[in-house]
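As you look at this complex, bear in mind that one protein chain is not there, while each of the others sits in place.
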Amino acid sequence: MITPEISWLAILPELGLALGAAAVLLVEVQWKPRAQVLGMVVAGALTIALAFTVVQWIRAQDAVAGAGQLGDLVAFSRMILMDGFAVFGRFALLVTTAIGITAGWRLIEGLGRRRAEALALILLASAGFSIMVSANNLVMVFLGLEVGSIALYVLAGMTRSSSTSDEAALKYFLLGSFASAIFIYGVALIYAGTGQFEILAIRSFFSAFIVTSPGVILIGIALMIVGLGFKVSAAPFHAWAPDVYQGAPAGFVGYMAAVAKIAGFAAIARILITGLGDLEVNWLPVVAGISALSMVGGSLLALVQADIRRMLAYSSVATAGFVMTGVVGGATSGVLFYVAVYALQLVGSFAVVAAVSGPANSASSMDEYQGLATRSPGLAAGFTILLLGMAGLPLTSGFVAKFGVFSDAWSAGYQWLVIVAVLASVLAFAVYLRVVVNMYMSDAEGPTLEVPDTARWVLMIAAAATIIWGILPGSLLDLASSAFPL
Amino acid sequence: MTLADYLPIGIMLVLAAGFVAVSLLASRFFRPNRPTPEKLDPYECGIVPEVEPVQRFPVKFYLVAMLFVIFDVEIIFLFAWGSIWTELGWYGVAAVLIFTFFVLETLVYVWKRGALDWNVKRRSRYLAPETRRAA
Partner (left out) sequence: MTELVWLVIALPLAGAGFLHFAGKYLREPLAGWLASAAIGGSFVVAAVAAVPFIQGGEHGTAVSLWDWMPAIGASMEILWDPLSALMALVVTGVGSLIHIFAIGYMHGDERFHRFFTYLNLFAASMLTLVLAGNYAMLFLGWELVGLCSYLLIGFWFTRPTAAAAAKKAFIVNRIGDLGLMVGLMLVFTTFGTLSYTGIFERAGDELTSGLATAIGLLFLVGAAGKSAQVPLYVWLPDAMEGPTPVSALIHAATMVTAGVYLVARSASIFELSTVAQVTVATVGAATAIWAASIALAQRDIKRVLAYSTVSQLGYMFLAVGATAYVAGIFHLMTHAFFKALLFLGAGSVIHAMNDEQDMYKMGGLLKKMPVTAVTMGIATLAIAGIPPLAGFWSKDEILGSAFERGGWFSVLWIVGLVTALLTAFYMTRQWVLVFLGQPRWDEGIEPHESPRVMTAPLVILAVLSVFGGLINTPLRLTLEHFLEPAFELVKLQHPPEGVGMFILLAGLSVLAGLAGAAAAYLAYNRSSDEWRGFEGGFEPLWGAWEKAYGVDDIYGRVIVAPGKRAAEAAAFQFDIPIIDGAVNGLGRVFRDLGEWARPIQTGYVRNYGALFLAGTIVVVIWLVAGGA
């Protein structure tokens, strides 16, 4: 019998998050402390997880530079990877989590004694998605996906008194289970075809053998694309997104959407590009098709929304399409960069939504943003930066991100996709500009808006990141490009 | 791998279905059939039902049942570990400790939150103010 060789370092960040979740719950039931105390526990857990992630990053870079062994990066019975890609994804997740919790802090405070549950769920969701980005084994991917997703389903229904929140949670749960089932079915078919669960082993399988009748494998790939496409809300598997983005408490939506996108795209990139790269002639056209449909459909539908959350939902569908052009281009670093900067913008945007229409409220009509520039100039300015960033205006991080993935797709021979993407970008520009116009060019009405400090910080960080990475993208680009998968 | 390799599974399926069918049919043919009103009543712990069952059960039943299932399933994992724990060594000990910690921690939480109390009053302390008023 084998004794598995164990590198605990590989799961220490997740372990830290999970223990943090446990600690929050126990502290809550034992002492019933003020919200700040729980916040400190969570901050501690996140700090520990981040610290271990940094250690992992150094290990990964050393290994690549030749100071260590590449084999060390495949840890935990080959279940978990510690390569740059995984660590970058983890890091992005952790930062997003920290900012997401800050953004939703007012909502969490308002949850009364259930706030510990919300915090624990957020930490567990991040732990799950963190497993997902670093998994080498498709079953581990699924496990992480489920741990993360189930926590998100509950978070969506966290404001139990609101029927829209319940509805959102139920819809998300039903459709999400559907997608998970399809994904795991795809995994099973891949196993049936290759006899492997491990992504790296699948890659060696395809580089060693030529499969003459790959029907089962292709169906497996298709189902995995569908399952993960759902998680990143790519069209036509996006139908849940507007309802969930609108119904779930505003304080959480940004976080929920952002971490699901990061983890989903990390998994897509790793499975398709790393694991199934040799079959790309088969899946590239389909992914390109999904990408084009998401970009165009998402932008068009975003254009006609009267509710800002639905608009953000559809624009995130479009963004899923934009990021997918990077998958088509085969560039993992472009994908990572894009989702990392987009995650921040999304969390920041929903912090604004939460500030304008209340953290637990679920409707946020575009009208509420009329004249926001006079009611709260800081909020409006920050939101404008984020919107322009998402639109991809030059000198924002969104432009660098878009440019990166587009040029990858272009040089991969998908010129038509890039042209569609550029056209969709123009459409998307109109979408975001509508909000800006609403904020700046309408008569002010209503009193000055009271914005919680936490929301201000989040907005400041997100806006600053959008601009700094737009002007000096070098730092993050370097990180992302040295974060390649094994 | 050809379709023939799946044959044992197919045979297994047929056998399983056949067993159920044969058992049900056999009991129908061989048992004596003497119905009485008592025998046709719903079975409720041997006590004669005096009123119609209420339409709605308190959610507590389900809550306890679900908690029970969680702890029940936990044991299955421990069985697997227990059968090879010597070979797994300290790694196995550490893993199972982490695992049981999380399960026990959950138990502590639900216990303290009052999920095991039959008394609604105590549990309602933990609800958000607006929900408490509704309840």
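Descriptive notes on the structure:
Each chain carries a letter (A and B) given by its place in the written order, and its residues are counted from 1.
Going forward, a contact is a pair of C-beta atoms (placed from the backbone, for glycine too) under 8 Å apart; a residue touches a chain by one contact, two chains touch by 3 or more.
Values in this document were obtained by computation on a predicted structure and should not be read as measured data.
Although one chain is omitted from the display, it touches the following shown chains in the full assembly: A. From the options A:214, A:277 or A:358, the residue with contact to the chain not on display is A:214.
Interface note: of A:175, A:188 or A:449, the residue touching the hidden chain in the full complex is A:175.
Note on the undisplayed chain: of the listed residues A:63, A:257 or A:301, the one touching it is A:301.
Interface note for the absent chain: among A:223, A:308, A:328 or A:372, the touching residue is A:223. Where chain A meets the missing chain, the touching residues are 170-171, 174-175, 178-179, 182, 214-215, 218-219, 221-223, 225-226, 230, 235-237, 239-240, 242-243, 279, 282-283, 285-286, 289-290, 297, 300-304, 393-395, 400, 403, 407, 410, 418-419, 422-423, 426-427, 429-430, 433, 437, 440-443, 471-474, 477.
We adopt the following convention: only the chains that are shown with their structure count from here on.
Centre-to-centre separation between chain A and chain B, using Cα means, comes to 35 Å. On the chain B side of its complex with chain A, the touching residues are 1, 84, 87-89, 91, 98, 101-102, 105, 108-109, 112-113, 125-131, 134. Taken in their complex, chain A has these residues touching chain B: 1, 3-4, 6, 15, 18, 22, 25-26, 29-30, 110-114, 160-161, 192.
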